[in-house]
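One chain of protein is taken out of this complex; the other chains stay put.
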Amino acid sequence: MIVRLVDGVPRRALWLAIGLLVLALAAPAFVGDYLLTVLILILYFAYVGQAWNIMMGFAGQLSLGHALYVGLGAYTAAALYVHFGIGPWLGLLVAAPIAALAGAFVGFLAFRFRVAGVYFAILTIAVAEFARIGFDHLGWTGASAGLFLPVAQYARNDLWHLRGHPAMFYYILLAATVFAFVGCYALMQSRVGYFWLAIREDEEAAKASGIDTFHYKMVAVIISAGMTSFAGVIYAFYYNNLFAEQIFGIGRSIEIILGPIVGGIGTLFGPVLGSFVLTGLAEMLTAALAAVGVDVPGAKQVFYGICLLLVIILVPDGIWPWLARKLGLKERQP
Amino acid sequence: MSALLEVGNVSKRFRGLVAVDRVSFAVEPGTIFAIIGPNGAGKTTLFNMIAGTSAPDGGSIVFAGERIDALPADRVCRRGIGRTFQVVRPFPGLTVEDNAMIGALLRRRHTETARAHAHDVLRRLDLYDKRAQRAAALTLPDRKRLEVARALATDPKLLLLDEVMAGLRPTETDRMVAILRELNRERGLTILLIEHVMRAVMALAARVLVLHHGAAIAEGPPNEVVRNEAVINSYLGVEDVA
Partner (left out) sequence: MSADVYLNVAIGGVLTGLVYGLMALGLSVIFGVVRVVNFAHGEMMTIAMYLAIAAFSAFHLDPLLMLVPIAVTLFAFGYVLQAGLINLFITRAEHSQFLLLVAIALIIVNVLLILFGPDAQNVQVAYAFDSFQIGRIIIDATKLYAGVAAIVVTAVLFAFFRYTATGTAIRACADNYTGAQVVGLDVRRLYALTFGLGAACVGAAGTILLLIFDVTPAAGPAYTLLAFVIVITGGLGSMPGALVGGVLIGLTEAMAGLLFTPSAKSMFAFAILVLVLLLRPQGIMGRGTA
């Protein structure tokens, strides 16, 4: 199967990907603690951006409430751990379906009732906000006081309970990002991928070509939501505290979409590149400000906003298509 | 032999305006049937009802022995009716090959078999050499043929063509006519077309239906229909017959 996947890929792209992978695998060995946390953040947004990209880039549905799925994943796994001692990997088995169900709910409401485009985006925001306020009042998960995971200092990494050195999280997120990347590539080559493209390009024409657009849009939403919830689980066990206000907030949803938009919606490398560029630059900015002795909360967000603005105005297709042309690579889809 | 498509007393109203008024006709399998008439006569509305894009307010539509008037567009396509649009709409950002692939994938699970079939279809429609080009970059005649290719790739039993000759120069019209005739002859593909270009209608159609103000005013073989007085008065005029 790997041979089949790799078959159509130009040599250059393959070597580039392998090279990057090797670098990524070796990274924790020679970057400092701080940089490691930055890399973790980059991978987190690359993964989540890739998941979001499935809904937007492939099926053409603009979701501005993806924080909903992160939050559901995080809270489910965390609550199960705190109240029943259930480990995160088992918790994921519960969290992912819950998130997928939420996605199906949003999708069903939207697609059955023909809520599309900007209205769909607003609907996703409203549902996420609903969840935010809901969880803020939900006693079982800590309400507004927050949900805290017991942190234990282990001498070694506990993979089953996700307790341990940041490097462990790094490799997990790296694996997830690679998996998401390969998975998306496989999807794009498949029948489902083609149908998504058709729906994205022209839904009416897609229907006239026999595609059950409702069905395939739902598939996109469910996969996207389920994938995103995994990031939520990692989030919960990495930070060890959850606040509804933070995790479901619209700021988070916007952060999720920044990477793919800057990198290039609908492309494979886009979310990864976008996340890398944005998060990397943002951290440099914060570090630069700190070096001058200035702590400006909000500066990073302003930076994100300006980046988003510049990309939308100047490079609306994202950075990756431009970069790919320069490097002589080309992805199949626009 | 029973008709492939039977439209029985179909009507459509838009808030008081009767767009299609109790139209009935039948299309025999393996034939080419044309619908003509002045603009606003209700031809595309009729098409949309057959294709499932809109639902009739009255009457029935039977395809291959089963009623399809309540089915949505994608189910109708899966039953075996392919269609093109009056304002041509191939998938603009995708390549010619991808466009055909999407049609081909309807009845084929594997992308490789679908691709082979797509290539076949593209060759028939003279588009194989352009398969790597984006649809949006094609000329109008090419885009029209691409839409036909996409519809054809779904292996339809009936092909609905909505003014597929519009905007084509005479040589391109002839080319399209030749392709359609070949498809009809070799594959036995039944074709139902809306046309204004009488040259094509006379060359292709075995039967013609004339619509005016939503109602059928004449039906029959082309030579008879073009000599029909009502048709001449309402639509054709005296000198237009090719």
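Just so it is clear, A and B label the chains in written order, and each chain counts residues from 1 on its own.
One rule holds for everything that comes next: a residue touches a chain if its C-beta (ideal position, glycine included) is under 8 Å from a C-beta of that chain, and two chains touch if they have at least 3 such contacts.
Since the model is a prediction, treat every value here as computed from it, not as a measurement.
For the omitted chain, the shown partners it touches in the full complex are A. Among A:L14, A:A175, A:L309 or A:L327, the one in contact with the hidden chain is A:L309. Interface note for the absent chain: among A:G19, A:G117 or A:P150, the touching residue is A:G117. Set against the missing chain, the residues A:I125, A:I199 or A:A231 yield one that touches it, A:I125.
For chain A, the residues touching the absent chain in the complete assembly are 62, 64, 109, 113-115, 117-119, 121-123, 125-127, 129-130, 133-134, 136-137, 250-251, 254, 261, 296-299, 301-302, 304-306, 308-309, 312-313, 316.
One rule holds in what follows: only the chains that are shown with their structure count from here on.
With centres taken as mean Cα positions, chain B sits 44 Å from chain A.
Chain A meets chain B in the complex at residues 189-191, 194-195, 197-198, 201-202, 204-213, 333-334. Interface residues of chain B facing chain A in the complex, by the touch rule stated above, are 51, 53, 72-74, 77-78, 82-83, 85, 89-94, 98, 101-103, 105-106, 109-111, 114, 134, 150-151, 154.
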